[in-house]
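Heads up, the thing below is written out as structure tokens.
For chain A:
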Amino acid sequence: MQRVGWFRSSSGNRVVISLTGLGLVGFVVFHMLGNLQVFEGPDALNTYAAMLRDMPMFLWTARIGLLGVAIFHIALAIQLVLRNRRARPVGYALREYRHASVASRTMALTGSVLLVFVVFHLLHLTAGLADPSGNNRLDAGGHADVYGKVVHAFQNPLYVVIYLVGQLALGVHLSHAVSGSLQTLGIEHAAFNRLFKAAGPAVALLVVFGNLAIIFAIFFGIVRA
Partner candidate 1 sequence: MTRLDAKIPSGPLEAKWDRRRFSEKLVSPANKRRIKIIVVGTGLAGASAASTLGQLGYDVECFCFQDSPRRAHSIAAQGGINAAKNYQDDGDSVARLFYDTIKGGDFRSREANVYRLAQVSTQIIDQCVALGVPFAREYGGQLANRSFGGVQVSRTFYCRGQTGQQLLLGAYSALCWQIERGRVTMRPRTDMLDLIIDEGHARGIVVRDLVTGQITAHTAHAVVLATGGYSNVYYLSTNAIGSNVTATYRAWKQGAAFANPCFTQIHPTAIPPAETQQAKLTLMSESLRNDGRLWVPTALSDRRAPGAIPSSERDYFLERRYPGFGNLVPRDVASRAVKSICDEGRGVGPGGQGVYLDFSDVIEQQGADVVRERYGNLFDMYRRITGEDAYQTPMRIYPAPHYTMGGLWVDYNLMSTVPGLFVIGEANFADHGANRLGASSLMQGLADGYFILPYTIGHYLATTRLDLPVADHSVSRAAVERVTGRLNKLLQSSGGRTAASFHRELGRILWDHCGMARSDSGLNRALREIPSLREEFWRSVVVPGSGETFNQELEYACRVADFLEFGELLCHDALYRKESCGAHFREEHQTADGEPQRDDERFAHVAAWEYREDGPPILHKEPLTFEFVQPTTRSYQ
Partner candidate 2 sequence: MKFTLKVWRQRGPDDKGRFAVYEARDVSPDMSFLEMLDGVNQSLIPTDEEPVAFEHDCREGICGSCSLVINGVPHGPDRGITTCQLYMRQFSDGATITIEPWRARAFPIIKDLVVDRRALDRVMQAGGYISINTGGAVDGNVLLISKEQAENAMDAASCIGCGACIAACKNASAMLFVAAKVSHLAALPQGNPERARRVMAMMEAMDREGFGSCGNQYECEAVCPKNISVRFIATLQREYLRAGIVESGLRTEPDSADQESA
């Protein structure tokens, strides 16, 4: 009984959101690092993709795990947002923030945008439903031509814009989320607080720059098919 109560409480709830969120951050960083192989040419990226596919147990465990973590994260977040909305039924006529950053005030918005973006991203590049044109091409080594698909996608200004919006949402969300999660998990120390505070924006910048580098490199023809 006690433990169920613990998770249901607003703070237990937040601990789970933080942990799942940090898990997702880990994935996003890993994902970005993997994708950076686009700069090493088609072979590197396609071999990397093939290697992942050659481990179906690992791949599907990771995929299902990620999905579970994401569902937990989102469901609890929705629950939290609803509870917070209820906590102040009548708002202020005039409101001035002193400290709260734009990122912190728009977590629900950036989170929602991210969700839509991720669904699109999965349909687009993972399942290939959004743009089936490059789905079944193989590269010279006989691997599925992930590289070609990516390059094809970001030569299209429409996709570039969609991905830019997604990256913006991701960056803003992470810039508050990471430091906030550390606080929620009770990680605080006078000597390291500045480091913890900087962790969010740093991770956000890292991920967004990495991803944007790929998109822009392709769009401006630095990386080409």
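Here is how the candidates were picked: all candidates are chains of the complex that A comes from, given by their letters.
The criterion applied here is as follows: a residue touches a chain if its C-beta (ideal position, glycine included) is under 8 Å from a C-beta of that chain, and two chains touch if they have at least 3 such contacts; residues count from 1.
Treat the numbers as computed from the prediction; the structure is a model and nothing was measured.
In summary, of the candidates 1 or 2 that share the complex with chain A, the touching one is 2. Those residues of chain A that touch candidate 2 in the complex are listed here as 2-3, 5-6, 9-15, 80, 83-84, 86-101, 104-105, 107, 176, 179-180, 183-188, 190, 193.
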